[in-house]
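Below you will find the structure I want to go over with you.
The other protein chains are all here in position, but one chain of the complex has been omitted.
Then we have chain A:
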Amino acid sequence: MMNNAALTDLIIKMADDELIQGHRNSEWTGLGPVMEEDIAFSSMAQDKIGHAWALYRMLHEDLGGADPDSFAFLRPEKDFKSSHLVEMPNGEYDFSLMRHFLFDQAETIRYESLQDSSFEPLRLLSNKVKGELKYHTLHANAWIMQLSRAGEESYSRMQQALNDTIALAAGLFEPSPVYEDALIAEKVYPGETALYHRWLDRIYPVLVKASLNLPEAGAIVPVYGGRQGIHTPYLQPLLKEMSEVFNLDTEARW
């Protein structure tokens, strides 16, 4: 018998990150620096929100949770388990791009590890999501490379963006003090610490090719809190905006 509370905790974290990052991506719609980038961030928004939806459905159908829409739109801020990285405002394009790179590489590592999960719904979904994420990382890698090689100002902005995001991104791998051991023991996934190290190994070669300096692993102090319901001041306004239409009539049929 699987530990449903532990599974629920893990899936909420993944789903909330996808939903909030999806919402942030969608804020580039109409504002992208070039048309292709406008389309790319809008498409990735659609993918992220679709993946969040699949995870919320899993909570609902396999773990006895609330229906996906009300779970996504009616929860108070403290019940969200999103990371601080995805909550941050889009800022300039360099910040959004670096976050996209670090986040999508992290998701890729996570879904790859779920290929061996003992929890079948996650294993099946990971097959689907993993293939789709290839396009996100292809896009992120290409732009990280191009902008880092596009002159002095461009390079220094990419390095600055990396310096500003790396600790936040490391916070994606905040282990659960309560459920981590059970999830690892039951072979649901290898645990946050293992994923963190795989992620560092994955992003390093891309950053080297872009001549960007990744701080020493020991010098990175991950920004934790999101998984425990402690959030940045940026989440509440986002939730208010995101659920505005839903809250006009929560019983409406679309």
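The definition used in the following text is that a residue touches a chain if its C-beta (ideal position, glycine included) is under 8 Å from a C-beta of that chain, and two chains touch if they have at least 3 such contacts; residues count from 1.
The criterion applied here is as follows: contacts and distances are computed from a predicted model.
Trainee: One chain isn't displayed here; going by UniProt, is it "Ring-1,2-phenylacetyl-CoA epoxidase subunit PaaD", "Response regulator receiver protein", "tRNA uridine 5-carboxymethylaminomethyl modification enzyme MnmG" or "Spermidine/putrescine ABC transporter substrate-binding protein"?
Mentor: Hidden chain, UniProt protein name: "Ring-1,2-phenylacetyl-CoA epoxidase subunit PaaD".
Trainee: Kindly state which of the options A:L59, A:A72, A:M98 or A:V129 is in contact with the chain not pictured.
Mentor: Looking across A:L59, A:A72, A:M98 or A:V129, the contact with the absent chain belongs to A:V129.
Trainee: In the complete assembly, which of A:M2, A:A54 or A:L74 touches the absent chain?
Mentor: Candidates A:M2, A:A54 or A:L74; residue touching the omitted chain: A:A54.
Trainee: Using the document's definition of touch, tell me which of A:K13, A:R110 or A:H139 contacts the absent chain.
Mentor: The single option touching the absent chain is A:H139.
Trainee: Out of A:A15, A:M44, A:L212 or A:L238, which residue would touch the omitted chain in the full complex?
Mentor: A:M44
Trainee: Mind pulling the chain A residues that touch the left-out chain?
Mentor: Where chain A meets the chain not shown: residues 36-37, 39-40, 42-44, 46-51, 53-54, 121, 124-125, 127-132, 134-135, 138-139.
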